[in-house]
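Let me begin by presenting the structure, written as structure tokens, before commenting on it.
One protein chain is absent from this view; the other protein chains keep their places.
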Amino acid sequence: MSSTYGENLKLSIFGQSHGPAIGMTLDGIPAGLSVDTEKLQQFLNRRAPGQNAYSTTRKEEDRPEFLAGILNDFTCGAPIAAVIHNNNTRSIDYDNLKVCPRPGHADYPAQVKYGGYQDVAGGGHFSGRLTAPLCIAGGLCKQWLEQKGILICAHISVIAGVADDPIYLDWVNPDFCSIGTDFPVTNPAAGQRMQEEIAKAKAAGDSVGGIIECIITGLPAGIGDPMFGGMESRIAQIVYGIPAVKGLDFGSGFSGSYLRGSQNNDPYTITDGKVQTLSNNAGGILGGITTGMPLVFQTAIKPTASIAMEQNTINLDEKENTILTVQGRHDPCIVPRAVPVVEAAAAIAVMDACLSAGIF
Amino acid sequence: MSSTYGENLKLSIFGQSHGPAIGMTLDGIPAGLSVDTEKLQQFLNRRAPGQNAYSTTRKEEDRPEFLAGILNDFTCGAPIAAVIHNNNTRSIDYDNLKVCPRPGHADYPAQVKYGGYQDVAGGGHFSGRLTAPLCIAGGLCKQWLEQKGILICAHISVIAGVADDPIYLDWVNPDFCSIGTDFPVTNPAAGQRMQEEIAKAKAAGDSVGGIIECIITGLPAGIGDPMFGGMESRIAQIVYGIPAVKGLDFGSGFSGSYLRGSQNNDPYTITDGKVQTLSNNAGGILGGITTGMPLVFQTAIKPTASIAMEQNTINLDEKENTILTVQGRHDPCIVPRAVPVVEAAAAIAVMDACLSAGIF
Amino acid sequence: MSSTYGENLKLSIFGQSHGPAIGMTLDGIPAGLSVDTEKLQQFLNRRAPGQNAYSTTRKEEDRPEFLAGILNDFTCGAPIAAVIHNNNTRSIDYDNLKVCPRPGHADYPAQVKYGGYQDVAGGGHFSGRLTAPLCIAGGLCKQWLEQKGILICAHISVIAGVADDPIYLDWVNPDFCSIGTDFPVTNPAAGQRMQEEIAKAKAAGDSVGGIIECIITGLPAGIGDPMFGGMESRIAQIVYGIPAVKGLDFGSGFSGSYLRGSQNNDPYTITDGKVQTLSNNAGGILGGITTGMPLVFQTAIKPTASIAMEQNTINLDEKENTILTVQGRHDPCIVPRAVPVVEAAAAIAVMDACLSAGIF
Partner (left out) sequence: MSSTYGENLKLSIFGQSHGPAIGMTLDGIPAGLSVDTEKLQQFLNRRAPGQNAYSTTRKEEDRPEFLAGILNDFTCGAPIAAVIHNNNTRSIDYDNLKVCPRPGHADYPAQVKYGGYQDVAGGGHFSGRLTAPLCIAGGLCKQWLEQKGILICAHISVIAGVADDPIYLDWVNPDFCSIGTDFPVTNPAAGQRMQEEIAKAKAAGDSVGGIIECIITGLPAGIGDPMFGGMESRIAQIVYGIPAVKGLDFGSGFSGSYLRGSQNNDPYTITDGKVQTLSNNAGGILGGITTGMPLVFQTAIKPTASIAMEQNTINLDEKENTILTVQGRHDPCIVPRAVPVVEAAAAIAVMDACLSAGIF
């Protein structure tokens, strides 16, 4: 059940990088929710490649065709289905991957698991391209949550060790969220230095990784469930479904584990009947359930595995060590394009929790 | 569906801290797997409180009674059910929690979600005590995995900023795993300093947190599924069900996001037909699927929320700010007791993935 | 996942007939629902054996102990757990079942599936005794549905070919439902003849089966989902989980398949704004979704497999045909005791659908 997510919504993602189409079905969405396809397209464009110097020069059309579930710009209660047809022809770039697996890619474990039947072209079902249908589902959920006053924004927190300003506690910038940019940072100078680091890595035939911070505002207290249905579990399951994600923490997270309880606990305060905490080390979640403070998490993106430099690998046919040069054009840093993907994943998890909580 | 986990096994956890009993049901386990109840008890004892200076002085009997599913020390194919009866009487310690929520606890969001009907005594269903039935299920899975050569060991990686030696790459110490200790570190000197930090925090009426590292050896390549069924997603969903967990990363994780691709990629090598990687920054997982290298993850445990110091909170009835002193005896650091809990969670996730992969 | 049911509630049933205890966990129930344990006990007593001439003379105490999820007679939001301890000692009646399987029982397929590790005593996990925890869960759901005006009543429709009066269209008898009887028929004379047939079969060392009709009133239109989430699918999955059920149809069901469309279609009519149908051949369900008319289904119960007469079977050790005489005391007809079980199963399915529909 590799590619199915959710409790009260059921998301199913399908497709291979160079197959006829990629797409998604999304079941369990109530009827009568409005859909702004133009706004969705703007969201998808944030993920699309080929837009600037630090992403791949491949040009993909990520324009979804809705096959079901939406009628006259409203959900009709039936499962939503959308596809993006692939125009890239099956290239010769990937012929060798079953025999000489690329370091850092799924080639080798896929070969073991699928016994050679897997589709290797462009990474097949493991390709970052599969985040496009994730963004269709997530972009829709993001719209519906916005209609309830729940905003989801992410920014580049770190690239190549260069840190953006933290947005930790009560940062809310709806313009930032809704407009988006192709390099979303809150501190432009930091963003400039990040781009310089990306350029340096690219020039060296190498790649860099980073960290994305995501903040969700407007969530009422009381959403989520204890134990395995907690907001952390719900978000983690889907965020770890994004290729290249290798870390995730909530609120003060790993750094909070270095604090004392008196520092990490968030004291409550009440003003005009409104309950808040003076800090938000909990990241808006206690016992798996939202506190009403912004939900905040950070996610670590590994450096792009596909690099131009020569790498050591093996030849599984010859059973010997060999040298590999990965062909094709690849992002020297996928972090900027991963920002909307993280927002999409968060939106799906939050939408599902809200459906369970009787919102909508 | 707060308290249900799994795909081919279905774990259900129930109970409140001061209710009549806590327990678990575990469905989907094949018949004919042997059960060593003495070994399970030793495992549960590692989690039990009241054993030493740095844990609470409460004394709990964590002796499970098996009600179903096991016959003559073998699984019989029917769902396994076990309970631990609570001997603690309902104390007066917790009477005030609905009105004056404790910072860092689930009291406030639970009050909002359950409208005052929740069981607050001892933290109710949110109590760390619920990790005891998790350890019953996980202790059983750990045994069954061991019978297939799959070993799961965790150690204290950091407490209060004091770091144990990393066990990163090819650390395998079956003795360490099977024997366990009440303060599992690989570097005794570091362990000594950690205990000093715990004592200091306790003396100050405060608490400390830390990081647990877990390593799983013996997993063949090809286990797990792409996207939301990946090993990271499977492990994350259950590990985040452990109270106080606020962070999780795999392999090089967050630190890997600071590296370049050429540093973070793990080059393959083959020796006598055996495929390995020279490093293990992937933590044994690529594309969600095991590589055959040790599966490694780190999890951040926040400092114990219950501290003796006065804290700012609110009175929800009076709608005013107030001062709270948390009553009761509490661990100044739960990290040592959380080590077997992390092993248990990992064992359940891995067992489920192995069932899906046709192992067993 | 043999013993887990539900979408927004998760029911898990455990236990073996002669094991230490049988029980259930029920997750996903909102906090604040009131529980009348005395009324639940009356419901459970309808299922209990040993009450009259046509049921087994075994005497079982079906008094549930609630371990979790209920506090001061209200649900507290945590999973509900209850057990019934078995007082029956492990008898010698069943020693032979792995070698000489009883016709009509699960002995042989269980032996193949579980390889001899299954618990055969009293039928193990396949025993009709497992319907007791089903009735705990269902009895609770029945109470909660009643609080919303949704009533569930079943009666004996046929035993041994003797038919009760049909209750087809707009039969609503809350007294009948709430009081219940140990032989629930609407036509006492028919009930008398049924009991005579049971007595005759018993005297012959044989058994009889029958049909139970269940009617659910007060369900608003619009509950359920299309395709596999339809009310028929939801009810069928759980009703077929009752041992001895071999048939199920809704509304006019099998007999409706002999009609013409003009006869089987239910014409709509509207009176004072209230929409109804003039007939109810649909059994209150169209397209899987409730119409607002009573939901009606019939379920076929096979004659008790355990009979006193000699039967042909095999000896799996000797690989030869042999003659078996089933030991123990058995109901010559389980249909009367199955009536509350059918109500319980229906209540769980309807409760789950109502949770999905935002009722509660």
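Lettered A, B and C in written order, each chain numbered from 1.
FYI, contacts are C-beta pairs under 8 Å (C-beta built on N, C-alpha and C of every residue); 3 or more make two chains touch, one makes a residue touch a chain.
What you are looking at is a predicted structure, and each value in this text was computed from that prediction instead of being measured.
Check the options C:19, C:139, C:251 or C:336 and report the residue that touches the missing chain.
That would be C:251, which touches the missing chain.
Touch as defined at the start, partner being the missing chain; which of C:13, C:40, C:167 or C:185 qualifies?
If we include the chain that is not displayed, C:13 is the one touching it.
Just to verify: which one of C:62, C:213 or C:266 makes contact with the chain not shown?
Going through C:62, C:213 or C:266 one by one, C:266 is the residue touching the chain not shown.
One chain is left out of this view; which of C:47, C:98 or C:125 touches it in the full complex?
C:125
Over the whole complex, note the residues of chain B touching the chain we left out.
Contact residues on chain B toward the absent chain are 8, 78, 226, 356, 358.
For chain C, which residues reach the chain that was dropped from this view?
With respect to the unshown chain, the touching residues of chain C are 1-5, 7, 13, 101, 103-110, 112-113, 125-126, 130, 158, 160-161, 201, 204, 206-211, 220-230, 232-233, 236-238, 240-241, 243, 245-254, 256-270, 273, 275, 277-278, 281-283, 286-292, 300-307, 309, 311-314, 316, 319-321, 356.
Residues on chain A that touch the omitted chain in the whole complex?
1-4, 8, 10, 12-16, 19-23, 25, 27-28, 31-32, 65-69, 71, 74-81, 83, 110, 113-115, 117-119, 124-125
Note that in this section only the chains that are shown with their structure count from here on.
Just to be sure I understand: the centre of a chain is the mean of its C-alpha atoms, right? Then which chain's centre is nearest the mean of all of them?
B
In whole angstrom, what separates the CA-based centres of chain A and chain C?
Their C-alpha centroids are separated by 46 Å.
Report, in whole Å, the distance between the mean C-alpha point of chain B and the mean C-alpha point of chain C.
Distance between chain centres: 39 Å.
So how far apart, in whole Å, are chain A and chain B when each is placed at the average of its C-alpha atoms?
Between these chains, centre-to-centre, one finds 26 Å.
Residues of chain C touching 2+ other chains?
8, 78
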